[in-house]
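Remarks on the structure that follows.
Left out: one protein chain. Kept in place: all the others.
Up next is chain A:
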Amino acid sequence: MGEMEQMKKEAEALKTQIEAARKAACDTDMASAASGVAPAPRVQLKTRRTLKGHLAKIYAMHWSTDNKLMVSASQDGKLLIWDSHSGNKVNAVPLKSSWVMTCAYAPSGNLVASGGLDNMCTVYNLKTPVIKTVKELDAHTGYLSCARFLSDTEILTSSGDTTCALWDLETGKQKTVFLNHVGDCMCLALSPDMNSFVSGACDSLAKLWDIRDGQCKQTFQGHTSDINAISFYPSGNAIITGSDDCTCKMYDLRADQEVIGYQDAALNSGVTSLALSVSGRLVFAGYDDFNCNIWDSLKGEKVGVLSGHDNRVSCTGVPVDGMCVCTGSWDSFLKIWN
């Protein structure tokens, strides 16, 4: 038997073993476990701010940890820093490449990052008298789909080249490359304790990685198309994914499997983005059909909808204090709701 044949056989046997172990742990599902919980109230949020300023599709947004400032990225070639309370623009960062797909705010508030079809992650210092580019992180061989700062000295990226990477911002080099996906990596999310992260990819899998040893620890399947959005549940024990297959799913890390899905027969648009309320009870999922649906994470029911955008909702974000949710759209506007 050739090596390939042998490996295929072993792979099949191991997959069967894993499925059996998962099945043995599958003694109920989340909705049943939450049957005693009071239903979430009908969630009716109002648009409190409509942030106008971008001249083209918005692809990404990220809150600062100060709960007031946020950064947005648009293919008009700009990053805009907004004061969400006043609705004013605080800064504008012109991008070398307008094909931006992601942006990130450092927890310190000192730095922001962007990246996209230029395959690079560019980091900017907001605190110098004039905003300066501090690093151009150039090693991915595919588009930059997502970036998240761990601190002012480390950043995580995901790429269309199927890898994720941890970068040292002082040297500008990759410290660790996370290799295991077989499709473009589309999104990543840091665990609350910052020791691990999860990635979602076009291979329809989500993977959990140990940041320090670079290993893929767990793989979550179930989606039938690209995973575009991913987030940790605030307790750190579960993750939520959103996919082009029009569904969101919650996977529990310790049961190592899907525990509930968020879907509706009437929904046939892909999920582009998602964000959770601070208790984890509400999932705000942005869709291609211009809406952001609100799901009860425990019961799997739709409890509200944010309608108001005139094009695809491309990004959503809830600040650390949970006081609102922000949606960004291809219609070039950002809306703040609570």
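FYI, a residue touches a chain if its C-beta (ideal position, glycine included) is under 8 Å from a C-beta of that chain, and two chains touch if they have at least 3 such contacts; residues count from 1.
The working rule: contacts and distances are computed from a predicted model.
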| item | value |
| --- | --- |
| Candidate names "Guanine nucleotide-binding protein subunit gamma", "AP-3 complex subunit delta", "Presenilin" or "Sister chromatid cohesion protein DCC1"; UniProt protein name, chain not shown | "Guanine nucleotide-binding protein subunit gamma" |
| Residue among A:298, A:313 or A:334 touching the omitted chain | A:298 |
| Option from A:11, A:55, A:92 or A:194 whose C-beta touches the chain left out | A:11 |
| Contact partner of the left-out chain, one of A:124, A:167 or A:233 | A:233 |
| Residues in chain A touching the chain absent from view | 3-4, 7-8, 10-11, 14-15, 17-18, 21-22, 24-30, 33-34, 37, 40-41, 43, 45, 48-49, 68, 84-85, 179-180, 182, 215-219, 233-235, 237-238, 252, 254-257, 259, 277-282, 297-298, 318, 321-325, 336, 338 |
